[in-house]
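Provided herewith is a single structure, encoded as structure tokens, for subsequent inquiry.
Heads up, one of the protein chains got dropped from this complex, but the rest are sitting where they should.
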Amino acid sequence: MSKTKTMPPEYYELLEQIQAVDFVIVELNLYLDTHPQDYDAIQQFNHHTQESKQMKKQFEKQFGPLMHFGRSYSNYPWNWDDQPWPWQV
Amino acid sequence: MHPTYTKYYYPYVSPLDPCQPITKKSYSTPPNLYMGFQPPNLPQFNTAKEALYRGTLWPALYDDYPNKDYRGDQK
Partner (left out) sequence: MWYYEKKLQYPVKVRECNPRLAKYLIEQYGGADGELSAALRYLNQRYTIPGKVIGLLNDIGTEEFAHLEMIATMIYKLTKDATPEMLEEAGLAPHYVNHDSALFYHNSAGNPWTAEYIQAKGDPIADIYEDIAAEEKARATYQWIINMSDDPELNDSLKFLREREIVHSQRFREAAEILKDDRDKKIIF
């Protein structure tokens, strides 16, 4: 066996929750690109954006940074480039 | 009236066709063809996960694509 690590079930669960919220954000974003006056949709967009930020904070505490170039904080040692990458999990 | 998102046509069948003819052939006409400019406040799927797994936030834009055995094409 190699020394590759297996991600625990919580990794997949939390990731799926983030994917779901971020998906709603993408949908609302594209909708708002053609409906810039829809106040309710903007409120919902901002609500989910906040929700997403909180979930990612939680995720990153357990599994390391989601983003590079200063969009996430690093642990010690540098763990941005830790495997697995999204296509590997 | 709610439009259907699958349509059918009946291709011409010649007695000289070498393969077993498809007598009824389906094609997709998904909801984006009918909606026009999306009206505000359309009902949304109940949870973010359901939206994710459907690929859209709005049931009115959702179109299932069943596997080929269930699409209504006929030999």
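Letters A and B name the chains as they come in the text, with residue numbers starting at 1 for each one.
We adopt the following convention: a residue touches a chain if its C-beta (ideal position, glycine included) is under 8 Å from a C-beta of that chain, and two chains touch if they have at least 3 such contacts.
Values in this document were obtained by computation on a predicted structure and should not be read as measured data.
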item: Selected residue (touches chain absent from view) among B:11, B:55 or B:72; value: B:55
item: Positions on chain B contacted by the hidden chain, ascending; value: 28, 30-32, 35-40, 52-56, 61-65, 67-68
item: Interface residues of chain A (partner: the chain not displayed); value: 12, 15-16, 18-19, 22-23, 26-27, 29-31, 33-37, 65-69, 71, 85-87
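The definition used in the following text is that only the chains that are shown with their structure count from here on.
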item: Geometric centre distance via CA averages, chain B-chain A, whole Å; value: 32
item: Of chain A, residues touching chain B in the complex; value: 16-17, 19-21, 23-24, 27-28, 31, 34-35, 38, 40-41, 48
item: Chain A-touching residues of chain B, taken from the complex the two chains share; value: 37-38, 40-41, 47-49, 51-52, 56-58
